[in-house]
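A protein chain is absent from this complex, but the other protein chains hold their places.
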Amino acid sequence: MNSIIEMKNVSYRYPVSEDWNIKNASFTIEKGKFTAIIGNNGSGKTTLCNIIRGFIPHFYKGDLEGDVIVDEKKIVEYQLGQLGEKIGYVFQNPFIQVSGVKDTVFDEVAFGLENLGVEENEIIDRVNEILKLIKIEHLREKHPMGLSGGQRQRVALASIIVMNPDILVIDEPTSQLDPIGTEHVFDIIRLMKEQGKTIILVEHKMDLIAEYADNLIVLNNGEIVLQGPVREVFADPRYGEYNIQYPHVTEVALNLQRNGVQLKYVPIRDEELSESISWSGVGEGAYD
Amino acid sequence: MQKNRIQQLHPMTKFFFALLVSAAVLIIPGFIFSFLVFPILLVIATAAGIVKEFFGTVMKALLFLLIIIFFMQLLFYPGDHVMGQWGIFKWTEEGLNYGLTLTSRILAMGSAFILFFRLTEVRDFVKSLEDAGLPPMGAYVVLSTLQIIPEMRRHANTIMDAQKTRGVETEGSMLTRAKAFIPTLTPLILSSISSTEERAITLESRAFSAPTKKTSLHKLTKSTADRILPFVYIIILIGLVLWRILR
Partner (left out) sequence: MKRSFKDDFNMMSMLLIPIGVAVNIVGFQIANVLRLPIFLDTIGTILIGVVAGPWVALLAGLITNLINGIFNPTYFPYAITSVAIGLGVGYLSKTGMFKNIPKTIISGIVITFIAVIVSAPITVLVFGGATGGTGAILTATFLASGQKIWSAVFASSFIFEIADKVVSALIVYFIVRKMSDRYLSKMNYGTLYMKREGR
């Protein structure tokens, strides 16, 4: 197994908080896998992202216990600046995720590479390539402050992806976006998965998670309560106890099951619904 | 924007010129030379194609102040050679002289810097300072300030409009107007301050504190004129000092 991120018994609390915000979390993420972190508000998803990205303990103080290992090296042994190349981080608010000093989208996307000291011609080539890949070439000369939320979020993703990190940590990228903006963002995430990036995504839109993610980590009050392949976690009866949304189709199927319909398996994608229902069972139930 | 030859000069070449002008008016006594500086700057501004903005800014920034300064010196500067009197006010030759000297110098130095900033984009000036050793964080802070100000101003206008529709008085007696100040400014400050954390995270995500030397796509070039002019300035300055000492 080729693990790229490993957490062993990690607990953390913010400086002013009395309770532990993350309690004894352990998990392993394999290279190239897409892991989604889900849980209700305040369950510690963003905190967990901050730990993976190294903002805890490098930026936020507070108490961190246990081991966080990224690419076979403990996170505390990295410098914050070095981690930028290894782990890309994109978060919720598209309006604050700009350098704040650049006048065009092109320069904005180039900012990270400038900071890494990449050679000038290479910067220009890589930025052009990414603008094309993410389909924002038309925004090239626009001022970053003059874009819509969806456009800004794509620029934010481009600005990170251009640095070519192996790992992408993406924290609720679509929560402030409309459906079209969400679709654009997921197109980019899918593209990154195809390129073999390790992706860690916090997201509430379960249908999209069911479609794209490999593994799930479920958080409840700072504790990892379930983890494993997406299908197994959604099918786990304990999942229902935490009042977290299901994918729509799963919700429908489980409802049918409660009303006596037999399921061959728990569907998580729309197209699986008809196949997962044991039709013979339906027939019998109807005649009873 | 198409730049002409004067605008294209390296920021430092233009900045040193403003410093040279300031030094010259302090070295050369009297007010005749100092008053000559402004027409010279007007000629340069015309050649650079920015005479309207230049003249407008000088008038807005300095005219009123210069008039006040002049009359205060004329009427209150201590002196014995009374030239005239009107009621309790009398003006002296010393006052007239000092008033003219002071206003001519402020006009010359003030307009030299106004010309500099009309000829130079702040971004270029900051870049030239960075090339000269200003830390990247310092450059970042200045450039980011320039983006935040218009944004905050826009935000303030939105809040004030919203207050008006909610019935918060922004007209009326001074106390009512004063009361509108705090609800306008406080949310502005709190929201921008709470966003600093996310901005810091954004910068770190873009490797801002990476321990390598940064590249810059924005480069300043030095022409032949940029290499020669600073020496010309120094020669002029030395000449002026010698002239002042030996005179």
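Letters are used for the chains, namely A and B, taken in the order the chains are written, and counting of residues starts over at 1 for each.
Following the convention adopted for this analysis, a contact is a pair of C-beta atoms (placed from the backbone, for glycine too) under 8 Å apart; a residue touches a chain by one contact, two chains touch by 3 or more.
Since the structure is predicted, the reported quantities are computational estimates derived from the model, not experimental observations.
Of the chains on view, those touched by the hidden chain across the whole complex are A, B. Of the candidate positions B:Q8, B:T170 or B:T215, contact with the unshown chain belongs to B:T170. Residue in contact with the omitted chain (choice from B:L20, B:V37 or B:L62): B:L62.
Taking the complete complex into account, residues 57, 60-62, 64-65, 68-69, 72-73, 75-77, 88-89, 98-99, 102, 106, 109-110, 113-114, 117, 122, 137, 140-142, 144-149, 151-153, 156, 160, 170, 174, 177-178, 180-182, 184-186, 188-190, 192-194, 196-197, 199-200, 203-204, 208-209 of chain B touch the chain not shown. By the touch definition given at the top, chain A reaches the unshown chain through residues 14-16, 60-61, 100.
We take it that only the chains that are shown with their structure count from here on.
Chain centres here are Cα means. That of chain A falls 47 Å from that of chain B. Contact residues on chain A toward chain B in their complex (touch as defined above): 53, 55, 59, 79-82, 84-85, 88-91, 93, 96-101, 103, 107, 110-120, 123-124, 145, 156, 159-160, 163. Residue ranges on chain B touching chain A, taken from their complex, read 123, 140, 143-144, 147-148, 151, 195, 198-218.
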